[in-house]
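Of the protein chains in this complex, one is absent; all others appear in place.
For reference, chains read A, B and C in written order, and residue numbers begin at 1 within each chain.
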Amino acid sequence: MLVPHPSTEVTDAARAMLDADTASASLGIDVTAARDGRSVARMRVTERMVNGHGIAHGGFVFLLADTAFAAACNSHGPVTVAAGAEISFVASARLGDELVATAQERTRYGRNGIYDVTVHRTGSAGDVVAEFRGRSRTVARPSTEESPP
Amino acid sequence: MLVPHPSTEVTDAARAMLDADTASASLGIDVTAARDGRSVARMRVTERMVNGHGIAHGGFVFLLADTAFAAACNSHGPVTVAAGAEISFVASARLGDELVATAQERTRYGRNGIYDVTVHRTGSAGDVVAEFRGRSRTVARPSTEESPP
Amino acid sequence: MLVPHPSTEVTDAARAMLDADTASASLGIDVTAARDGRSVARMRVTERMVNGHGIAHGGFVFLLADTAFAAACNSHGPVTVAAGAEISFVASARLGDELVATAQERTRYGRNGIYDVTVHRTGSAGDVVAEFRGRSRTVARPSTEESPP
Partner (left out) sequence: MLVPHPSTEVTDAARAMLDADTASASLGIDVTAARDGRSVARMRVTERMVNGHGIAHGGFVFLLADTAFAAACNSHGPVTVAAGAEISFVASARLGDELVATAQERTRYGRNGIYDVTVHRTGSAGDVVAEFRGRSRTVARPSTEESPP
């Protein structure tokens, strides 16, 4: 597979959203691609994300998936927020795991969109950790009435 | 309403789960009740949870709801994990908001349970921020195969 | 409990929607109340709804819940359609069972609403058969772009 030039991997619209998303950045989430309704985001499971048994709080897995979802649905240009999401927890993530969330647009209709995000851990196993489906809504401008993803 | 004695508000089983949940504690999440399939959890929206516009990342709202869900479904005793969840984002949470998540069991069947969690902000308005529904699964012991909530 | 006068149990707006809903009527679904964001709908499980083992197709259980949802969200007046729904199947329904779906509004925001519907079977047991959560969207007039519930 040819590696695309990095500067073309994240659209300007997604970049603007990501630059403002200091919450994701502070967790070490790195969005490496966001274009054409797709995205890839990575996160290392750190001490602060796990419980006393070394297992990641499911909320942080959701947060990674949600960030990938936001990057994908904002890659088209118009400001788009999360209306909701569904997640199934498939396997535990553990301290030190590198997680990769891959988002893909399933459909868009009117101002709505549906995006599928798979979170898996890297490495030889590459197991799926979670399956996420997000519902997006395009807004005229950054909304104060709906929660941005 | 009589205020129950604090020591009776969180069952031993929920307390054991919460004591291990250092991830929630590090976000300042405080579970003030967990008994009979119900729970209440609180969280202040801090700088690290918001984007450049002062709006909370939806993932942190999910995380609060997920913690309330975990406290409620573990209040009965047996170790119980999150199989999945659905969230609808109703309104944005903002820097400084105090959020309260109230979890209530809807039904249990076999090893499965369904819990509804409403997240609202405190204050005169008391607006709903998110509606969450979690699906739980009771396990024989702390599972390494399924993600704990 | 006082039994309300039947003519006040279903609002005019819900009645208009139900009168047009010949699909529900042809399945024998009877909406006995629809007011203030709540509703009750009943259905008997018939031969055509079951498989060779006498167990109802989950799709008919969904259909009953969806009809109760439609009655509840249209009870307020403005034409409202189903944007989507989530269902958990709790127990099988069987040939001859009378099922009752009880819908209750959880929240409304902007043109959106969230409704919870519990389907249970009547009789001494009264077991829960399914838990459903519907997402509604109010439209200016009967939409051709979104599926009515």
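Rule of thumb we're sticking to: a contact is a pair of C-beta atoms (placed from the backbone, for glycine too) under 8 Å apart; a residue touches a chain by one contact, two chains touch by 3 or more.
Since we're looking at a predicted model, the values are computed, not measured.
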Exercise. Which of these touches the unseen chain: C:37, C:84 or C:113?
Worked result: C:84
Seminar exercise, completed: Note that subunit A touches the absent chain at residues 86, 88, 90-91, 106-107, 109, 112, 114, 116, 118, 128, 131, 133, 135
For this session: Go through subunit C and note every residue touching the omitted chain.
Result: 19-24, 26, 48-53, 55-64, 66-67, 81-93, 129-130, 142-149
Problem set entry | For subunit B, residues in touch with the removed chain | 83-84, 86, 109-110, 112, 135, 145
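Going forward, only the chains that are shown with their structure count from here on.
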Exercise. If you average all the Cα positions, which chain's own average lands nearest?
Worked result: B
Problem set entry | Same-residue or different-residue interface between subunit A and subunit B, half as cut-off | same
Seminar exercise, completed: Rounded to the nearest Å, the gap between Cα centres of subunit B and subunit C is 29
Exercise. Approximately how many whole Å separate the CA-defined centres of subunit A and subunit C?
Worked result: 34
Problem set entry | Between subunit A and subunit B, centroid-to-centroid distance (C-alpha), Å | 22
Seminar exercise, completed: Going by residue number, subunit C touches two or more other chains at 86, 109, 112, 135
